[in-house]
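Worksheet: the structure to be examined is printed underneath.
Every protein chain but one is kept in place in this view of the complex.
Now for chain A:
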Amino acid sequence: MRSLDYLLRRGVFTVVTIFLTVTANFFLFRVLPGDAVTNLSRVPHATPELQHALMVRFGLDKSKWDQYLIYLKNLLHGDLGVSFTYQQPVTHLLVEDLKNTVLLAGVGTLGAIVLGILSGVIAAWRRNSALDHLNTGLATLVYSFPSQWLGLVLLILFAGILPAGGMSDLFLFDSPPFWQNIGDVASHMVLPTITLILTAYGGYTLVVRSSMLETLGEDYVLTARAKGLSDRRVVWQHAVRNAMLPMVTMVALDLGYVVGGAVLIEVIFSWPGIGMATYTALSQRDYPMVQGGFLLLTVSVILLNFLADLVYFRLDRRVSA
């Protein structure tokens, strides 16, 4: 019963947070100076008629309150509106961007998690050895690199070896064979993915190392060693599993940000993802696009937080107390 109560409370809290986010998204961007009409009408010979036509087309001639009610009503029907810039449904545009981002940021984040766990466990296992110092030092060093700087350095270093940008550059009239297409996208993914992994794995390394060191000092680890289990088995089968608890929140939060994408990395490598789309939409004051982008970002973070709560609830009954 208490479990149900806990889940219900978390669920209601999540729904209220999403509603507040939706409202904040609507008003936040309208507070910014400048709007899409002045932006789009900055073309030679623009006239007041053009500005008025754009205002009507975008629905900006209505009061803010009316615009908000229309936005809420459309949202309840799953309609995120029509992009001011592209005159296409936002949902359609964002789905394309989302697919691209989830591919890049998903692979990058998972890569960073795996590499971070491996290097963190090894660092703790070989504590105070040269390997530990080298490993932790390297992780901290690359963690401190700004991602756009590292991306540019990799771009220059691998010029001519790996594609410099974009997601695909097959200038072929007919659809390329499946594997050639996969290979093309994969080769374009290498540099941005490596940039993502290198700038993110250090955080996991440090958390895992610290958690592992704590776990390795526990009595049951001592008992396992006393029973004559091999070092490798003690570390990987007994310690690692218990040391992973702090990673749950970190991973859940980071996976939430996967949807938001890595804006700077997407921009550096011209990756047509949601981060770049949101950034562009913001500078163009394309309210429906930017609202849609932020909605996806915030809702995914909130839902993954909720998921993290549920996982914690499952793993550790004390949280419901």
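Assume a residue touches a chain if its C-beta (ideal position, glycine included) is under 8 Å from a C-beta of that chain, and two chains touch if they have at least 3 such contacts; residues count from 1.
In the analysis below, contacts and distances are computed from a predicted model.
Its UniProt record calls the unshown chain "ABC transporter substrate-binding protein", which is the correct pick from "ABC transporter substrate-binding protein", "Xanthine dehydrogenase family protein subunit M", "Acetyl-CoA acetyltransferase" or "Phenylacetate-coenzyme A ligase".
When the full complex is taken into account, the listed residue touching the unshown chain is A:Leu54, out of A:Val22, A:Leu54, A:Val90 or A:Leu150. Interface note: of A:Pro163, A:Gly203 or A:Pro288, the residue touching the hidden chain in the full complex is A:Pro163.
Touch with the chain omitted from the figure is made, among A:Ala186, A:Leu222 or A:Leu253, by A:Ala186.
From the set A:Ala105, A:Ala200 or A:Ile268, the residue in touch with the chain omitted from the display is A:Ile268, counting the whole complex. Contacts to the hidden chain, counted on chain A, fall at residues 32-36, 38-54, 56-57, 85-88, 93, 96, 152, 155-156, 159-161, 163-173, 179-180, 182-184, 186-187, 266-270, 272, 276-277, 283-285.
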